[in-house]
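A protein chain is absent from this complex, but the other protein chains hold their places.
Each chain gets a letter, A, B and C, in the order it is written, and its residues are counted from 1.
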Amino acid sequence: MSIKAGVVGAAGFAGIELCRILLAHPEFELVAATSDALDGTPLAEAYPAFCGVTELAFSTHANTDFAQCDVVFLAVPHTAAMGAAPELLAQGVTVIDLSADFRLKDPAVYEQWYKTPHVACDLLEGAAFGLPELFAEGLAKAAAQHAQGKAVLVGCAGCYPTATSLAAAPAIRAGLVDPAGVVIVDAISGITGAGKKATERTHFCFANENLEAYGVGTHRHTPEIEQILGLEGRLVFTPHLAPLNRGLLSTVTMPLAPGAPTPTIKELVALYQDFYAESPLVEVMPAGVQPKTASVAGTNRAHVGVALHEGARMIIATGAIDNLGKGAAGQAVQCANIVCGLPQDCGLSMISVPV
Amino acid sequence: MSIKAGVVGAAGFAGIELCRILLAHPEFELVAATSDALDGTPLAEAYPAFCGVTELAFSTHANTDFAQCDVVFLAVPHTAAMGAAPELLAQGVTVIDLSADFRLKDPAVYEQWYKTPHVACDLLEGAAFGLPELFAEGLAKAAAQHAQGKAVLVGCAGCYPTATSLAAAPAIRAGLVDPAGVVIVDAISGITGAGKKATERTHFCFANENLEAYGVGTHRHTPEIEQILGLEGRLVFTPHLAPLNRGLLSTVTMPLAPGAPTPTIKELVALYQDFYAESPLVEVMPAGVQPKTASVAGTNRAHVGVALHEGARMIIATGAIDNLGKGAAGQAVQCANIVCGLPQDCGLSMISVPV
Amino acid sequence: MSIKAGVVGAAGFAGIELCRILLAHPEFELVAATSDALDGTPLAEAYPAFCGVTELAFSTHANTDFAQCDVVFLAVPHTAAMGAAPELLAQGVTVIDLSADFRLKDPAVYEQWYKTPHVACDLLEGAAFGLPELFAEGLAKAAAQHAQGKAVLVGCAGCYPTATSLAAAPAIRAGLVDPAGVVIVDAISGITGAGKKATERTHFCFANENLEAYGVGTHRHTPEIEQILGLEGRLVFTPHLAPLNRGLLSTVTMPLAPGAPTPTIKELVALYQDFYAESPLVEVMPAGVQPKTASVAGTNRAHVGVALHEGARMIIATGAIDNLGKGAAGQAVQCANIVCGLPQDCGLSMISVPV
Partner (left out) sequence: MSIKAGVVGAAGFAGIELCRILLAHPEFELVAATSDALDGTPLAEAYPAFCGVTELAFSTHANTDFAQCDVVFLAVPHTAAMGAAPELLAQGVTVIDLSADFRLKDPAVYEQWYKTPHVACDLLEGAAFGLPELFAEGLAKAAAQHAQGKAVLVGCAGCYPTATSLAAAPAIRAGLVDPAGVVIVDAISGITGAGKKATERTHFCFANENLEAYGVGTHRHTPEIEQILGLEGRLVFTPHLAPLNRGLLSTVTMPLAPGAPTPTIKELVALYQDFYAESPLVEVMPAGVQPKTASVAGTNRAHVGVALHEGARMIIATGAIDNLGKGAAGQAVQCANIVCGLPQDCGLSMISVPV
């Protein structure tokens, strides 16, 4: 069996990582990779990691025949995705979108944060939310539709929302967290998170040997985290940049629900391990051990740690992912696997370099 | 004028940075640098940055004549410092301690966190706290005593407490912060913060391309931050490591006092700028600008930023320092300057490499 | 089919990379991983990249039953390898050695450079040299013996010799290089090349933001490169360290043979491409393109570039590998593949992260 897949926006960081995963995937076949700017350029010329791996060249969006694809991944900026998705779906092609366009359920929230009206509101309700460990049901429904030959749409979770929600959800869903309390998320990302565009922010000499917070109070992943975790108005999210390529660590501090007994750390770890017992790509660290992003770099895995501040009655949970892996391309393939009836970790068993 | 200075534990990271600063200082003269392990080795052999700069060699603690010194800096681990300080003071030598031994006012708290009894409790009350921007009075008193020929003791603040307190103190001292609320501190340090000892944690290949939290709930700077900011039991402090040499960024999220009107960001920035108006080494960023650690690396400067989450009624303040500069050696020299009657920034005007 | 494999010295950098490759290999099954220091510790505890991947724990050399293995990889320091190999071979186990012990054909040269007598000289003649692209014949012979049930020994090439020889061999074997001329090799390695031992050299803060040459005129890979390329006494090899984890770039400057016509760059590239036409893991860059180590990091691939200085009549060839991949563990598995009758790139098709 071979499922034909295309990647739109394949020359960007998430797009080219999709190509890497799909080229090694046992069930998907990469048949198209678009980049209007690099039309005709072999992938291996733009990214020499592909030398000797594939002869495929980038094509433009316009000159690509998407009808040959069973699944198309959209790795284009927001607004471009909601521009491209309707036509693909109309052609019967299942769409896995990595942008923000189909994540937020409320178009008014979208417009507030992205400063542009949503132009494909009719697709929002039907779009499955692409974070399999937390939203299995929607993806299962999409898989059922896909199995019946219907093109479906998945809006994959962003990188910060993924790491943050994997760290926070077990405690919140178990009712351990104060439903009126404020959750503090301080997260750190490697520079691939800032994208391929060459700017002062992504210049080696400005990013290297530097730490900084950015987008304080204004980062667009804020409403997405609020939506996933039910934290509307109760989230303070501060992202930071650190000098590494791949890796995202989210540290989530959550107030325990008042009145309820404080769990022991042992109970807390057990709760988390139970929560992810059926998730092959999420590992919960033992008590006292913190996850390292290096352990998941280059993979679709997530490592989660949890700790407790008894005096302040706070849970401190940490989630480590590769922002381009589980935070983008890997997660998109995981969603595509599910939609296509494959094991969710099919082609995603990569082990990070141990050092 | 020349003030004779010695550095005990000069081969460690804070110690050797002290040597760098003192060798270029217009008023201090470095006359002794001890390292029992490197006795007889020229500084320039162990650290080639000093080639052509100084002929000084390390001496052992035992064979060093500290009586020639006006000021001795202790850059040794905790417990070693409280072992060495009494004798130096008895010899009439002013002591600037960079360890944790004379920071915590309550020896019981010391014993709780450092798992060893304090053996120089009698010195605690008289020790000035070495964080000049927040504890000017104690240092002024020490300066007055020193001017009268009395040897004095300064216990300098640690790296995380310095960055955190510089970011938090203006808001807390102005009464803006909920006196019953929990303050969340997520801080990130470069690897020099882990010290010179070669371990798996400091191995390039494990530290590079990695992010991790560590010492969650157990880091020994916790009681020090609580003491400085009056946060006993109301602090959740989570330190992280990132792959850079020098730089420490502390992100402090503080709940606004209930009932009081929410300040505007403009008012908040003005409050911070007023607070540090007389501090030549602290700069407050304009509204919307976040400090970068790269801007203060290699210096004794601190950059502070402040933001506001109106909905959640939280202040988010960030403090950026060089953990070996303002977080250790630079601050110690700043304290020594004050004690010796010099301008606090004497010999500390270094500008970070702009890129 | 499943070929049972063991790794001796599995906790070191080459050893643990072997584990990573073998755990994902379709034909080998990792049944033992030894580390005397970490006996009983799960691989996933020492290297969390393996969390959720394997339950295997390190065992000691003494308590490991190697007789169950078809192949054992020795990832121990020189001298330890020649201590362990004879017994394994006697047990009928094929040995793939990553150390220097079975690379040099002349035990006198070994003793000269390694300052210790060779204690398994009788194995030297029979050992196949593990650099498949250049020494296919010896490995084919070993494969034939292995197919007949005979345990064989492979001494794999070192990291610098591999990158250097892949870059230089096509020109030298074609007779383009002056047989009396001196070849200059300046090579740069990432810090994993310095090994797992925590020392000042491998300390993040000393290695980071630094470049240095080391072992000038004394590096032990010198006689190995001389042997491979037939350069006895005509090689100047200067290795350097640069601040990255994985990657080795060797720049080889070779004088053209006097009298012969200078080839065009087009002819030179064609010669190289022909030379590696049957080598699935070596790619020759087009004229004017230089290989990047990032393109092969985490893989067993090698990228080679070639240029010409017509005026000085010199060939400048560059070879890029991952020092732990094609320079160590990957190459060892490639050799094991060949010996076991598998395609040489079986389980070695990993694509480097494109960014």
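Basically, a contact is a pair of C-beta atoms (placed from the backbone, for glycine too) under 8 Å apart; a residue touches a chain by one contact, two chains touch by 3 or more.
Here the structure is a predicted model, which is why all the values come from computation and not from measurement.
Undergrad: Going by the contact rule already stated, which one of A:V185, A:A207, A:I225 or A:V282 would touch the omitted chain in the full complex?
TA: Only one of A:V185, A:A207, A:I225 or A:V282 touches the chain omitted from view, namely A:A207.
Undergrad: Which is it among C:T202, C:N245, C:N300 or C:N337 that touches the chain not included here?
TA: C:N245
Undergrad: Using the touch definition from the top, which of C:A24, C:L56, C:A136 or C:I184 touches the missing chain?
TA: C:I184
Undergrad: Touching the hidden chain in the complete assembly: which of C:A297, C:A328 or C:L342 does that?
TA: C:A297
Undergrad: Where does subunit C touch the missing chain, residue by residue?
TA: 182, 184, 186, 188, 190, 205-206, 208-214, 216-217, 233-236, 238, 240, 242-249, 251, 253, 255, 290-294, 297, 305, 307-309, 311-312, 314, 316, 318, 320, 355
Undergrad: May I ask you to list the residues on subunit B that touch the chain which is not drawn?
TA: 13, 16-17, 19-20, 23-24, 47-53, 192, 196, 209, 245-246, 280-281, 283, 285, 289, 291-292, 294-296, 298, 301, 303, 324, 349-355
Undergrad: What residue numbers in subunit A mark contact with the hidden partner chain?
TA: Touch with the absent chain occurs at residues 13, 191-192, 196, 198-200, 202-205, 207-209, 243-245.
Criterion: only the chains that are shown with their structure count from here on.
Undergrad: Using mean CA coordinates as chain centres, what's the subunit A-subunit C distance in Å?
TA: It comes to 36 Å between the two C-alpha centres.
Undergrad: Using the average of all C-alpha atoms in each chain as its centre, how far is it in Å between subunit A and subunit B?
TA: 39
Undergrad: Which whole number of Å gives the spacing of the CA centres of subunit B and subunit C?
TA: 46
Undergrad: In subunit C, which residues are in touch with two or more of the other chains?
TA: Residues 13, 192, 196, 209, 245 of subunit C each touch two or more of the other chains.
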